[in-house]
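Of the protein chains in this complex, all but one are displayed in their positions.
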Amino acid sequence: MLKYMLRRCVEMAGAMLVMSLLVFMLGRALGDPVSLLLSDYATAEDRALLTQELGLDKPLAVQYLTFLSKALRGDLGRSISADRQPVVDSVMRRLPASLQLAAAALLVSLLVGIPLGILAALRYDSWIDHLVRGIALVGQSVPVFWLGIVLMFIFSVLLGWLPTSGYGQLRNIVLPAATMSLFSIAAVTRLTRNSMREALDSDYVRLARIKGLAESRVIWQHALSNSLVPVLTFMGTFFATMITGAVVIETVFGWPGIGRLAFEAILARDFPLMQAVVLVMTALFMSANLAVDVLQAWLDPRVRL
Amino acid sequence: MAGPAGAPVKRTAFGQLGIAGSIAAVMVACALLAPLLAPHDPYVGMLADRLLPPSWLDGGDVRYLLGTDILGRDVLSRLLYGARVSLLVAVAAVMLAGIVGSTIGIVAGYFGGWLDSVLMRIVDLVVSLPMILIALLVGVIAGPSLTNIIIIIGFVLWSQFARMARAETLRVRQLAFIDLARSAGLAAPRIMLEHVLPNIAGPLLVLATLQVGTVIIMEASLSFLGVGVPPPAPAWGTLIADGRSYVLSAWWICIFPGLAIITTVMTANLLGDGLADRLDPARKAGGQS
Partner (left out) sequence: MTASPRSPQATPVLQVDGLSVDFGRADDAVRIVDEVSFSLAAGETLGLVGESGCGKSTTVLALLRLLPPRVSARVSGTVKLNGDDLLRLPEKALPAVRGRGITMIPQNPMTSLNPLFTIGRQLEECLDGPGVSPARRRELAIEQLRAVGISEPERRLNQFPHELSGGMRQRVVGACVTARSPRVLIADEPTTALDATVQVQYLDMLKSLQARSGMAMLFVTHDIGVVARICDRIAVMYAGRIVESGKVDTVLRSPRHWYTRALIDSLPPLDRQLDRLPTIAGTLPRPGTITEACRFAPRCPAAHDKCRTDIPPAVTDTDGHVVACWTPREQGSGQ
């Protein structure tokens, strides 16, 4: 188990390195690094200073190593906006809001999706099953940003139940979290239903019945534990969709997280800021996946090889 | 044992495939025939007719079935032209990803050995990275353009095709006719193209169909954020972004494009599922043996 975790950590570090290289190369290949890193109002002095700082006359490899060593020390440059804030500070300030939203969405999708999936599997081919499958089909076809707008229109504008935007109170997080979790509720429900069905039809569940175990034990221990394995595997995909979700949903609801920061960076064409957001989000994404892998290894002994 | 498992199972695949296929055909036709079908110029609006509601509502105008936007442009016409943009991006990006990914996957699966290991390590790596962030970054650096968005999305998706093509190639490679072709002295590229590809095309087609739905949502999200298809092209995501500020007074501007996206994505998913049922490997294997 320890060896497995160690290996996964090394893999993650490698992937992070590749991502940083990718980000670095894109900045160099697709644009003039000096103008990307400075605002349009920068003086010639600034430009000369930065050129020297980046060592643009040096080989690309040296430039990358400089970038990397600075990044490791938490220095990803300054924003090109007027305040010239260090971008890492901006990202860190916005991070808690994003984590809150993501955690809420994750919790909701598991707490709703898994029971719904189980219900549909146990009442196979009943109206509940058909309803759940219908919701899952539609839920996976709705673009989240549009859903956010529609929910906001209904619950804030028409009904006036919830605020359109804001941060800090429980009522503020309801709409963004609901919007963000819809897709994953649909996916978790469908996965749980299918894997639960498969488990209920499996040889080991049949053996559990043959052994004379009570039906509750057969379902809640033998079948459920197995049907959660694919749900865990799906979490990786979930985190990936959550990144896009975070950017568009935080934008729609004015949520002060790093997703909206990314949108602000896009609007201002603020490359250093965007670069920081991308690297921090990647690190978060990979840590989350690592956590899922560890959880999966704990649940499923076959993974620990 | 052809015991209880051999009991007949309801098959609805053909019906589903037929319905989804018809809807898809109508959509493609709408996109292709947009210049003929659209009642108005999607780019030029009549300012006098701005923010008109759909024709069946109070204050609606029969000339504008789904209403008009802030510049007086016809929502229906923009939707129809938007279908062209969204479907073009979807098909082009999926084709790009499919060709690149399948080629890499087939080569890896066919040759095996170190080449396979290296290629699959790269695929694993790409899968583990959140590629959508790269798309956003490119949007910031290079600015939005139709070509960029197609390349970016293609880049995000190719790894899945590579994985599937490799797995399927490994399956096909064991079959007798590949050995036969090899012993007949056919060159490797020819075997891959003429013998491997046709036999793994089914699952790849299913994946491609399902990916169309994914791409449409991805493109709409990027366009919504302003790093997708640049204005004035009426991509559905852009239409929603445009209508967002007016959702209170003119909901129709952003509701209809959303419905268009949902319908398209659902159609693609149903089509993919239906195809998968039709090409069910178990039944296929049963037919061959």
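The chains carry the letters A and B, assigned in the order they are written, with residues numbered from 1 in each.
The rule is simple: contacts are C-beta pairs under 8 Å (C-beta built on N, C-alpha and C of every residue); 3 or more make two chains touch, one makes a residue touch a chain.
These numbers come from a predicted model, not from an experiment.
Trainee: Touching the absent chain in the whole complex: find that residue among A:Ser39, A:Gln100 or A:Ser202.
Mentor: In the complete complex, the chain left out is touched by residue A:Ser202.
Trainee: Can you list where chain A touches the absent chain?
Mentor: Touch set of chain A with respect to the missing chain: 124-125, 201-204, 206-215, 217, 222, 225-226, 229, 299-302.
Keep in mind that, in the parts below, only the chains that are shown with their structure count from here on.
Trainee: Under the stated contact criterion, what part of chain A meets chain B in this complex?
Mentor: 11, 14-15, 18-19, 22-23, 26-27, 30-31, 36, 137-138, 140-147, 149-150, 152-153, 157, 239-240, 243-244, 247-248, 251-252, 262-263, 265-267, 269-271, 274-275, 277-278, 281-282, 285-286, 289
Trainee: Considering the complex alone, what residue numbers of chain B touch chain A?
Mentor: Residues 125, 128-130, 132-134, 136-143, 213, 217-218, 220-221, 224-227, 237, 240, 244, 247-248, 251, 254-255, 257-258, 261-262, 265-266, 269-270 of chain B touch chain A in their complex.
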